[in-house]
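Before I ask anything, here is the structure I am working with.
Shown here: the complex without one of its protein chains, the others still in place.
Think of it as A, B and C in the order they're written, each chain with its own count starting at 1.
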């Protein structure tokens, strides 16, 4: 394992220490509860938005704390959901009287910890939206349902913009629920990631193979297949998404996301192939993002996220935020 | 080698195809000359700024083409400087009558190719600033001088802001020269990168070691040393920079940059250590950036870049640009 | 059978010790079919539990309630709320009229099911816990803990051949077969610790 750290046990605390040092004017960091907060959290007349999850997916969630996006992020240990105490502290800190939305990725641990926190909260109205956009998880009868992956970025951006404009908790919840219902993702890993405390790669993958349908925690995917060309990979990523919902009626926001160790050079190259594939299949791309938005530590690979949108959703997506580019 | 590509020969062309597809409104891509240009290049009354170099360092340079930064980037083959034809085409395209500044990283190949282009140009006033900020190259008597690395980002940002405000070519050149004289960098690699066409890592590095004083092309560094803690690494990066110039008189802009495969989690952690080290050594940090700004394909590692600045330089650094965050 | 605070403290001390010793194995199981953190998670929780001083608590119920809260607030992931709820409900049951360890065990496991909505056969910690509870009911008195541990071990062993339909391993589908469920493995350790603390 080759990582820049002092000790695996203190990674998250030290990440937060560095984050606090880097953004003293715009952010507040709670080192006791491992929270990243807007400097003005709780002091503006708006619905609070709290998200969180295991660390190791940066910029998600901490990097999205700021005007027009999140009010607070709860940073769990690496790949481990935060605990109820953190979520409670974040919710209290961001509540300005208009209630708080929890944006939760659909993992058993995340869901249960946010659930326990919501049960414990007093005096604040809390709504929860669970993001479950990973079409690689096919049969929800035999699983805990789809994982929350890249779609989380869409929900955080759009709900964040709507909240910033002064919408009520019901309105923000409705829009977050709507985006969550629209968005779909699918990912591929070329290499595993290495969890600092584990010290070795989560799975082994030889030179000739890749894992299709991976999540963001180094879980092996559903299928190990030979490495494909970027051209074929674009189809392998897009096809299961197009098969899952209708993307030809409304304009679509597309994100080609790197898993952490994949150069921008390759991500743009992949985007070129994806855009061509989508156009060939009747999809109108309204907006796109290419870059590292939700990562899996040092994993090489990429994911594709797509959501068909209305004009209002697109306007919320376009609303400038200093923490989303 | 595990990369998302079709063929090593077409990587740059296909990167540009994807880039063009992703940014149709804001950018123009010249696929013949491998250029990324501002959509309005040459049509605004300002000094043109052209940079370029080998590909594989993204977002540098193509990602910095936009208002307040570059007018055009010449994209060479991976890690190979662009050729004079490209530079010539870019210079002609961005010239709006106020002349053009070439920002060149100090490598024999880059310098010679830009030089040949400048010799060939007719009818356009061209100035050149060579960035040579890598303190790892100690003795310029026995080398071609210091390499241009992270400091390039500083020069492009600050010169870009000054040009955008309407400064003359002499003024822009002077400020670029000034920044170039102030800025210093030092880098470390935890792993080598793999050049697509070469197909295997440029150097071998065992689990226990890192390369100190690396450049951005997978050149081995000056010294191979045992892997250090983030705490010690911060000192190993900062010390040679502080030894090289005075950073205690003026406020300093600091950049902790990832080489491509290093997670943001680790970069922020490192920034925390760097900030502490610098404060202990009398440095006042005025601004900082933490992220991937100038990369070396899929190399794991980081670099530190620092420049002491005046109020005017700081204002230019702060000037908002849609392509620099 | 009533539980003394000293027995409860011995149980937790032993559990912390067994988990410390086996944390890497648990993480390794989770690497194969999950996200490589289960050993880290439960170790983080039980290290914290081991710092509690049983003398601060009037009875086993109060002490184990604190254990549950500690696990909830230190572990995270799926196992934190589940083991946390287990001890919270276990402790709560102990305060009931005439309730003994067997009833408490049943209540704790019921809490896990209420929180996680899993049943037997879904390749979770319940593969160890449900048979353990059955054995406890069947053998109450005569070498109960031996029977409980043996049942839990058999149950965990049986999880190897199962396909997960709950938790992170479920994303693997068929590929989850062939590895013991990490939570079932840690549950065995917790029950072994109980045997040590409470006698065969």
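Just so we're on the same page, contacts are C-beta pairs under 8 Å (C-beta built on N, C-alpha and C of every residue); 3 or more make two chains touch, one makes a residue touch a chain.
Just so it is clear, the structure is predicted and the values come from calculations on it, not from any experiment.
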item: Contact list for the unshown chain, restricted to visible chains; value: B
item: Listed residues B:185, B:202 or B:236, member touching the removed chain; value: B:202
item: Sole residue of B:24, B:109 or B:251 that reaches the chain not shown, by the stated touch rule; value: B:109
item: Residue among B:46, B:182, B:217 or B:289 that touches the chain left out of view; value: B:217
item: Absent chain, residues of subunit B that touch it; value: 54, 76-85, 107-109, 112-113, 115-116, 136-137, 139, 141-144, 147, 195, 197-198, 202-203, 215, 217-220, 222
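In the analysis below, only the chains that are shown with their structure count from here on.
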item: Chain-level touch network, classified as line, ring, star, complete or other; value: line
item: Distance from the mean Cα position of subunit B to that of subunit A, given in whole angstrom; value: 29
item: Whole-Å gap between the CA centroids of subunit B and subunit C; value: 54
item: Per-residue overlap in subunit A, given as positions that touch at least 2 other chains; value: 78
item: Where subunit C touches two or more other chains, by residue; value: none
